[in-house]
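The complex appears here minus one protein chain, its other protein chains still in place.
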Amino acid sequence: MLVDIRKESFNAYQEILSYQASQDFSGKCGATASFVGSMRDFNDDRKVTSMTLEYYPGMTEKHLNAIAREAIEKWNLLDVLILHRIGKIKIGEDIVLVASWSAHRKEAFESCRTMMEQLKSSAPFWKKENTTAGSKWVEKNTSG
Amino acid sequence: MLVDIRKESFNAYQEILSYQASQDFSGKCGATASFVGSMRDFNDDRKVTSMTLEYYPGMTEKHLNAIAREAIEKWNLLDVLILHRIGKIKIGEDIVLVASWSAHRKEAFESCRTMMEQLKSSAPFWKKENTTAGSKWVEKNTSG
Amino acid sequence: MKVSVKYFASLRELIGEASATVEIEENTTVDALWLSISERKNVEFDNVMMTVNMEYVKPGCRLTAGDEVAFFPPVTGG
Partner (left out) sequence: MKVSVKYFASLRELIGEASATVEIEENTTVDALWLSISERKNVEFDNVMMTVNMEYVKPGCRLTAGDEVAFFPPVTGG
């Protein structure tokens, strides 16, 4: 299990590849579901040029670790990887990665989506969007 | 949109990386959901050593293309990638990849899972498992 | 009239061939064709899936000269 907060930009699929290479899922894993959230150049109707992500050092890591551990237990997963960016994020950069390794597809799909929804609704991160008309805190995540 | 049947082994996440590099999703894509099915060394309680995947040349491609096109239309996706192995498959090799690129996560998750279930229930592929006790056609996919 | 018939996977092995050209009467339905083939080949198979020109069809689907018909077991891809 790996949960990590990243100050530097990362490529989500490269991270999955590196993580898989460091583990031994081969033959046991039948199903991997993953979700990658990336930085768009619009939100609702605003043109966004970049974003700054704030977090709660200590609590954010603790909270994400709890989400991952509970998912592994609930769905009997082989492993979970969660990465999340903080700091200044440019258009097109990856913000979040959630991946589940399982023997079966149902567990992989359900755990990946549930972890992502939990992260969105409760992990302490806050986005401030920088637009051509100034900076603005995002007030609320859209429901999934 | 890319739908492809592969005789040679592929690495699913490398394929996503290459495909993304050939497209221009940056800034438009907020959410990518992907599923990778890989070859396990067991099925139910049987020890499996390898697998042979048969398909219906012409119909399989046509059917997968229809699944991808309908998903793009229904969920207003930016793009879809579907890859599927055929022929002899070794333990740990990737069998199937389904990925959806979308502006929003709900559409990415739902389309990826729906395409995977459609593929499982109706795309013309057949698995023959080679075990230490001989070869056997898989009779039925487990429900998702 | 003639139609081409294909078999896949375990059904291909039971029938003993991958494809054939079959002479049938006009207005024959796809399930009638399967009945005559399975009787002639002495093959019993539950849950056979049927396609005509690469589309799934209902058993009562009527065939046309030159159709590509396929019979196969439940699919197990993915």
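When the chains are written out, they are named A, B and C in that same order, and each has its own residue count from 1.
Going forward, contacts are C-beta pairs under 8 Å (C-beta built on N, C-alpha and C of every residue); 3 or more make two chains touch, one makes a residue touch a chain.
This structure is a prediction, so every number in the text was calculated from the model and none was measured.
**Q** Quick one: which shown chains sit in contact with the chain that's not drawn?
**A** A
**Q** Have a look at A:3, A:16, A:29 or A:53 and name the one touching the chain we're not showing.
**A** Selected residue, touching the omitted chain: A:53.
**Q** Given the contact definition stated above, which residue among A:33, A:81 or A:95 touches the chain not shown here?
**A** Of the listed residues, the one touching the omitted chain is A:95.
**Q** For subunit A, which residues touch the unseen chain?
**A** 37, 53-56, 58-59, 62-63, 84, 95-96, 116, 119-128, 137-141
To be clear about the criterion, only the chains that are shown with their structure count from here on.
**Q** Compared with subunit C, which chain's mean CA position is the farthest off?
**A** A
**Q** Distance between subunit B and subunit C based on Cα centroids, please, to the nearest Å.
**A** One centre to the other, that is 27 Å.
**Q** Approximately how many whole Å separate the CA-defined centres of subunit A and subunit B?
**A** 23
**Q** What whole-number Å value describes the gap between the mean CA coordinates of subunit A and subunit C?
**A** 48
**Q** Which residues of subunit C are in contact with two or more other chains?
**A** 78
**Q** Mind pulling the residue numbers of subunit A that touch at least two other chains?
**A** 105, in rising order.
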